[in-house]
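The complex appears here without one of its protein chains, the remainder shown in place.
As written, the chains take the letters A and B, and residue 1 is the first residue of each chain.
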Amino acid sequence: METIVNISFAMLRMAAPLILVAMGGVFSQQVGLINIALEGLMLLGAFAAVLAAFALHSALAGTFAAILVAMLFVLLFALFVLRFRANLVVVGLAVNILALGLTKYLLQVLFATRGAFAPTDLPGLLPLDIPGLRAIPILGGILSGHSPLVYVSLLLVILTHIFLYRTIPGLHIRAVGEKDDAAKSAGISVPRMQYLALILSGAFSGLAGAQLSLGNLQLFSENMTNGRGFMALAAVYFGRGRPLPTAFACLLFGFFEALQIRLQTRVGIPPQWPQMLPFAIIVLTLSLISLRQARHKA
Amino acid sequence: MIRDTLIAWGRETLRIVFTLLTALVIGAVIMWLSGKDAIAAYKILISTAFGGRLEIADTLLTATPLILTGLATAVAFRAGVFNVGVEGSLYLGAFAAAWVGFTLTSLPGPSLLIAALLAGAIVGAAWALIPGYLKARLGVDEIVTTIMLNYVAIYFTSYLVNYPFAVPGLANAMSPLVAANAKLPRLLPPSQLNSSFVLALLAVLAMAFLFSRTALGYELRVYGSNPLFARWSGMRPTSVILKAMLISGALGGLAGAGQVLGVNYRFVANFSPGYGFDGIAVALLGRNSAWGVLLGAILFGALRSGGATLELMMDIPLELIRILEATIILFVTAQFALRWVRRRRMSTASETAE
Partner (left out) sequence: MPYLEMRGISKQFPGVLANDHIDFSVEQGEIHALVGENGAGKTTLMRILYGMETADEGAIILRGKEMRIPNPQVAISLGIGMVHQEFQLLPSLTVAENIVLNREPRRGIFLDRTAAVQAIENLSTRFGLGVEPTVRVANLSVGEQQRVEILKLVYRHAELLILDEPTAVLTPQETRELFAIMRRLSSEGHTVIFITHKLGEVLEISSRVTVLRRGRVTGVLETARTNAVELAQLMVGHEILTTQKEAAPAISDETVLRVEKLQAEDDRGLMAVNELSFEVRHGEILGIAGVEGNGQRELVEVLVGLRPAVSGRIYLDGTDISYEAVRQRREQGLAVIPANRSLEGLSLPCTITENLISTRYHQPPCSHRGLLNLPAISSFAQELMVRFDIRAESPRLPTRVLSGGNLQRVVVARELAAVPRVLIAAHPTRGLDVSATQAVHRELLKLSSEGVSILLVSADLEEIINLSDRILVLYRGMVVGEVSASQANQEELGMLMAGRGWTAGDKK
């Protein structure tokens, strides 16, 4: 029972950055643009968070910085894809390369370090102890004591759902994603919706980065996103762009990440096997979904 | 016909040069903002890259794996498959070549070398078949699967040299050395430039030949240009996708094998500074053509080569080069787009004539 609670707690903690960035992915998917740059945006957010938190001695400042920086870079992405009509995938990959290079470069230039920047006094997103929550049997142990962004991530799933399916801007985003000529002839500004969705996806990616660097660990290490942006993308494919199934996929992947960490500390298992686990699982999951879809048709 | 080709080459080169200049300007801005002397930096860059025979050799050395990974990516892209998994093929191909090199040592003379190279290509190809099959048969998006599988390949090979094939007593995770006759001969000592460069050049020729003169090449590029049309004409998507991935994976594996057999003489965990990903940049810069890839790879090789010295001499992190590369990619694709947009505007106008 202890272990289940512990693992579930860890699952939630690992899933939170995934959920945050995946919600960003949901928006871009719904507007019809696959955002391959989620990984890079998250990384930039993580770095900006640490930078700002260090300079201004505030985790809150760090979080805001993360959001702003990620939004800035997603605008770059939007510029090249929407204005210059460059290929979506290519620009996404380019942004990822840029993010990696820029963060490593700045790490060296600003902090004279390589590898990781972990100042001892870096303010982190301190875990919230919500009174009353802890008292609930089982669930309390799982839900209580997380960094505030974990709660934000869960809330975000619900908000995303409501926004997309109940509000007018959400309707417009879905219309643009489905058939942009039809939306255009109804007078909706297609670029405006696309920019909106992309900015939101940038903001959430930044938030995810902040959770990663300030919420879990209070440091920045090179390439610390390590494929999470792509995992989130996989989750979006899994959920076909709908917030709830996507979030579910994130929880699933978070579970495997949590599992992976536990297995690493077990003696006797080479650490690389558990490290491989989440990635292999994702490939498997996507294959199984496609398999089932194919069977359905047959 | 030759005149057409020359004009096309001329345009390509101009385009690449222009893009490069834009990127250099941006790089200069970043350097100035970080308090470095950009002009001095570029001087060092050029002299390190092309300043003398040895320097050129080093540039070509750095370019070699990029040529191969660039070709690997380009072949797939032309067939319409976004293979972002060349890094994975590279790692597994590298390990396979190393394994043959230190295990099958009883093979005589050059046959060990050939076997090792083949092993690299075959394993790299096989690895790429996995996402290829998933896409061809199940329609699973290849971007996500290939990226995920990269991580799997990197961790897996790391496991291999940390456990079953670890060399006792060594601090770093690496495999045993390959036998002497599995090593690729050096071309210009003391530079590490070796015959893998020759292999890469051959690959460039082979790819140019493939796409212009063979039925397979025709099939791949026509399918890539309009898969629906290709199906109506009788081409089989599964066959095309698998063939594209096979070639792509083989080239990626060869890139890894080249590094192992030509430079390190053993497999070192995490040895690749992202050759596979850089291959994407090179392919994009070279617009997926064989010659473009060659040019682009040499360019990036020069940047890398020079970048290492920049780091040493002016304390400018190597990553600046990455930033330059990303900028280059962005501008290359934007350029495509601007020309395409202009063309599109003209054709939509004529379409609506009713």
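By our rule, contacts are C-beta pairs under 8 Å (C-beta built on N, C-alpha and C of every residue); 3 or more make two chains touch, one makes a residue touch a chain.
Since we're looking at a predicted model, the values are computed, not measured.
Displayed chains that the missing chain touches over the full complex: A, B (touch as defined at the top).
Only one of B:Gly35, B:Pro164 or B:Gly234 touches the absent chain when the whole complex is considered: B:Gly234. Only one residue from A:Thr3, A:Ser185 or A:Thr265 touches the chain missing from this view: A:Ser185. Annotation: of A:Arg13, A:His146 or A:His172, A:His172 touches the absent chain (contact as defined above). Touching residues on subunit A toward the chain that is not drawn are 166-169, 171-172, 174-175, 178-179, 181-183, 185-188, 297. As for the chain not pictured, it touches subunit B at residues 213-216, 218-219, 222, 225-226, 228-236, 346-347, 349-350, 352-354.
Assume only the chains that are shown with their structure count from here on.
Those residues of subunit B lying in contact with subunit A across their complex are 30, 34, 82, 84, 131, 134, 138-141, 143-145, 147-149, 151-152, 155-156, 158-159, 162-163, 277, 280-281, 284, 317, 319-323, 325-327, 329-330, 333-334, 336-338, 340-341.
Within the complex formed with subunit B, the residues of subunit A that make contact are 36, 76, 80, 84-87, 89-91, 93-95, 97-98, 100-102, 104-105, 108-109, 226-227, 230-231, 233-234, 237, 270, 272-273, 275-276, 279-280, 282-283, 286-287, 290-291, 293-294.
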